[in-house]
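Of the protein chains in this complex, one is absent; all others appear in place.
And then chain A:
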Amino acid sequence: MGLRYAPAILIGRCVRVLARLRKPGGGSAVPGLVVNKIAPGFLTETLNSFPEGLVIVTGSSGKSTTTKMLVAALRGHGKKVFTNPSTANISQGLTSALLEEASLTGRIAGDIAVLEMDEGHGALIADALKPKVVLLTNVMVDQIDRFHDSEMVAGMLEKIALRATQAVVVNADDAFLEQIVTRLRGTVDTPRFGVSVDVLDANPRGLGLAAMTPRRMPSEAGVLVRSVSGRSTEVTIDGGAVTTVRLPARGTHYAVDAAAALATARAVLGNRFDPAIAVSTIGSIPPVFGRGETLQVRGTTVEFVLVQNPASFQLNIDHLDPDTEQILFAVGSDVRDPSYFWPVDTSGLGHVDIVSGSKADELALQLSYDNVQIGRIERDLGKAVDEFLAMPEPSRGVKTVIFSADSMRRTRAHLGLSAVEAPE
């Protein structure tokens, strides 16, 4: 693309320097905002310029974990991969991230780009993108106040899927995604991943999908999750040998993410795909912050659990150790209206020591109607975290912090955990 974007790239870099002088460590979206204004084609042209193409990962949930797994698998195969760092899944953030690495000709060193894309923002720029492969993770009841209903989410995913030039990888258990496949009319490959009847039976509340397909995927039709046990899962590829994959946290949704990453890596690499490399690299990704891993904080062991939508809320509560003695639960301003959380059955928690976050009262109300005992409500999250960590060591289980994405960011900042891998 020549030096057409050189002035915009230089200006963007100047803005970045200025933004950082003004607010050290911050201002990451501002350079993108400026460049998108003065050179609106920069973002999409740069994304379309990778020699082995662009891969988009989108859907209601599981995007960030799946993206990390897919990137690990492709790098394991010797590919140089550009990917968007945490929280940069909106246009400005993405442009800012590209500015960091672009040469003055707008090119980025790398064979292939793998981008996690928010379904709403992705649909907005979809018309200008030419992804080689699109992975659709699922359609869940998520962020009702933004997207109104599942049909709308499915419509946005379809818009992105229609841009794929080679393959659209889909979750075979998701009825909305299977409808999208029908409308692609065989123009691209549509490899599948899914869970077995046994895995579904082990999740009596279902997988959190807005609509499920009536039958499970036959093993020969794609990457099948045969079983899940703690932090490992057994999968088969096209009905072949059973392989064990290590997961970054316990839970069926991580096994599905791993299956999605395997199916997508294969779609991208074609006959260069080596299942052994893919399985070992996917199994080596570090635990994702806030996804049920434990950390040492202020001399005590703490488990962090992120709830992002009703499905992950329910699954994470169901997966908590029933003996957990000390719980802090915080919901923040990212949840505009918490109504859509109410179908989640929170009674399994039994008790919560401190309810916090800017939506503490709303959360406490839901817990109360599930007869969950509440120690106290402390809207100031920093204070709540300090007091929770200062409580005497629990006699059973570890201190457990459950939070929404906004409360997670605030907790990380408060505890100085910014170096830890973030899920978004």
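Going forward, a contact is a pair of C-beta atoms (placed from the backbone, for glycine too) under 8 Å apart; a residue touches a chain by one contact, two chains touch by 3 or more; residues count from 1.
In this section, contacts and distances are computed from a predicted model.
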Undisplayed chain, where the name is taken from the UniProt record, one of "Lipid II isoglutaminyl synthase (glutamine-hydrolyzing) subunit GatD", "Amino acid ABC transporter ATP-binding protein, PAAT family", "Glycolate oxidase subunit GlcE" or "Electron transfer flavoprotein subunit beta": "Lipid II isoglutaminyl synthase (glutamine-hydrolyzing) subunit GatD"
Residue of A:Ile377, A:Met391 or A:Leu417 touching the missing chain in the full complex: A:Ile377
Listed residues A:Ala109, A:Ala202, A:Val242 or A:Leu365, member touching the removed chain: A:Leu365
Touching residue (missing chain; options A:Glu101, A:Asp127, A:Glu151 or A:Glu393): A:Glu151
For chain A, the residues touching the chain missing from this view: 141, 144-145, 148-151, 337-343, 361-362, 364-366, 368-369, 371, 377
